[in-house]
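Complex shown without one protein chain; remaining protein chains in place.
The first chain written gets the first letter, and so on, giving A and B; residue counts start at 1 in each chain.
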Amino acid sequence: MQKNIRKYFPVFALPTLIAFVVAFLYPFAMGIYLSFTKFTTVENAKFVGFDNYIQAFSDKDFLNALWFTTKFTVVSVLTINIFAFFLAMLLTKAIKGTNLFRSIFFMPNLIGGIVLGYIWNLLINGVLNKYGVDITFAAKYGFWGLVILMNWQMIGYMMIIYIAGLQNIPTDLNEAASIDGANNFQILRHITIPMVMPSITICMFLTITNSFKLFDQNLALTKGAPGKQTAMVALDIYNNFYGRIGWQGIGQAKAVVFFIIVAVIAFVQLWGTRRKEVEH
Amino acid sequence: MTARKKIVNSFIFLFLSALAIAFLVPIFVVFLNSFKTKFSIVGSPFELPTQETFVGLENYIYGIKTAGLLKAFGLSLFITVSSVVVIVVCCSMTAWYVTRVKTKGTRILYTLFIFSMIVPFQMVMYTMTYTVFQLHLNNPVGIILVYLGFGSGLSVFMLSGFIKSVPIEVEEAAMIDGCSPLQSFFLVVFPILKPTAITVAILNTMWIWNDFLLPYLVLGADKTMPVAIQLTMQGAYGSINWGGFMAMLVIAIIPIVVFYITCQKHIIKGVVAGAVKG
Partner (left out) sequence: MATITFKNVVKSYDGVNNVIPGLDLEIKDREFIILVGPSGCGKSTILRMIAGLEEVTSGDLFIADKRVNDVAPKDRDIAMVFQSYALYPHMTVYKNMAFGLSLRKMPKEDIDRKVTQVAKILDIEKYLKRKPKALSGGQRQRVALGRAMVREPSVFLLDEPLSNLDAKLRTEMRSQITQLHNDLQATFIYVTHDQTEAMTMADRIVVLKDGIVNQIDTPQNLYNHPCNMFVAGFIGSPQMNFINAKIIAADGKLYASFSDYKIPLLERMCDPLKEYIDKDVVIGIRPENFHSEKFYFKEDESNKIELFTNIVEMMGSELNLYGEIDGNKIVAKVPSNPNIKLNSNVSLAINTEKIHIFDKDTQNVICD
């Protein structure tokens, strides 16, 4: 049977493979190479060793972007997950209208980053206007603006995953615990949270990577202003490529660093899940 | 239910209702402002339209006539629909191939597909754009191939995860019944794959419809909705027609809301499945 299908490689696998090579594989390899060169167009690339990486890490904008991104990620991951978990707890109680609430909370997730960014740009500026400032006045406005936006977008999504996790807990477990004399808080601490641990890992991973890779929302909401104080890593790399002549190589080096950070997060997550699977 | 529990539950209900309204306010505000004059938007977005500020559909007419709203909408629709169709068909074929044919090559390919899922776009942004221009794929048809390449990682991963759970005997039965591999795939395997194919289609639809950077870098003069919106704002602040801009945002949101209301169940299921597998 295998042999039979194998002959059909050009039909089944080749189109995807070509697209994959053109859009991803070849550009990825070229990107690694270019991060070691100085170039303005790809044709004039000159090998410079680790120069780009050294310059990247001595670039104040990049370090600031890394710090800003990390701060943003920590704050939004915590707020999103706490709110989402809390909402999921409420929505798994027997309350009327659960489905409607669920649908409403989830909806913002479907709206694209650029549109989201401008919706909140309008709203936040509308509020700040009353105090005579706007979102680009200080970095803290942009920071909290992004956090609010991210919460609005992601809470519903994470809530859905938590609800799925909570519904998987057998009810007799809670009953057994309350017969054993556990109070509500103890049940949450010793039964509910350990049992939804798989959902927590998924949500943590999703919120971390999504926050870390944020671009569209960042571009639409603040564009990095004031100055470059609210530019996150993805935006900083973008600016190097398309806004700063001669910085393409450095931008590419930053992109490689960015990729490595995201890959490490992914592997830690994978390793964490694997380890847990062994334990069960 | 005890009386105390009843009270607690009605408090929860009130709280959730308030929160739900708060969640809807941003969309409602945009909708409201799309009917106001362009001068009464910035600065006072929360004011309801009054007799002086209400302009009816003028903003929409402006958007369609001057800002190329319909064109952008049509282009977005074309690219999204055709890319999703191509991704679903090609990736399920590929997923079937790499799952059923066990060679070193297919194993490497599968690993590369998974690997591509964790690579952030910025890593290949510049070089991909360069390659696309070199190959003259920088047009609304060429971008379909680019989306296929980018979408293949997650799509192949999810589809082959499902194919692994399909008993191979069904395909063997088809073979004995007289199917060629192509017939086996399209008459037997693909119909069985349908639930996962729907999930994959939904995830890709949401991604491509909302995607900004890729079409912005690749397409140039042809603008999709997110690109058109961003480009409107990239001009100087003073010269922006905020009314037309609000209309654009509404037009960008409406199809998503319609899409969401019509196949909500599939979307929520699909998004959760995508999250758990990815």
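Some notes on this structure:
As a working rule, a contact is a pair of C-beta atoms (placed from the backbone, for glycine too) under 8 Å apart; a residue touches a chain by one contact, two chains touch by 3 or more.
Worth saying up front: this structure is predicted, and the values here are computed from it rather than measured.
Only one residue in the set B:Leu24, B:Ile192, B:Ile240 or B:Cys263 touches the chain that does not appear here, and it is B:Ile192.
The chain not shown here is touched by just one of B:Met175, B:Ile240 or B:Cys263, and that residue is B:Met175. Within the entire complex, the positions of chain B that touch the omitted partner chain are 167, 169-170, 172-179, 183, 187-188, 191-192, 194.
One rule holds in what follows: only the chains that are shown with their structure count from here on.
Between the Cα centres of chain A and chain B there is a gap of 16 Å. Residues of chain B that touch chain A in their complex: 9, 12-13, 15-17, 19-20, 23-24, 26-27, 29-30, 33, 41-46, 90-91, 93-94, 96-98, 100-103, 106, 109, 112-113, 116, 118-128, 130-132, 135, 137, 145-150, 152-153, 156, 171-172, 175, 181-182, 185, 206, 209-213, 226, 229-230, 233, 245, 249, 252-253, 256-257, 259-260, 264, 267-268, 271-272, 275-276.
Considering their complex, residues 1-2, 4-9, 11-13, 15-28, 30-31, 34, 42, 87, 90-91, 93-97, 100-115, 118-120, 122-123, 125-126, 129, 152, 156-157, 160-161, 164, 202, 206, 213, 215-216, 219-220, 233-234, 237-238, 241, 248, 251-252, 255-256, 258-259, 262-263, 266 of chain A touch chain B.
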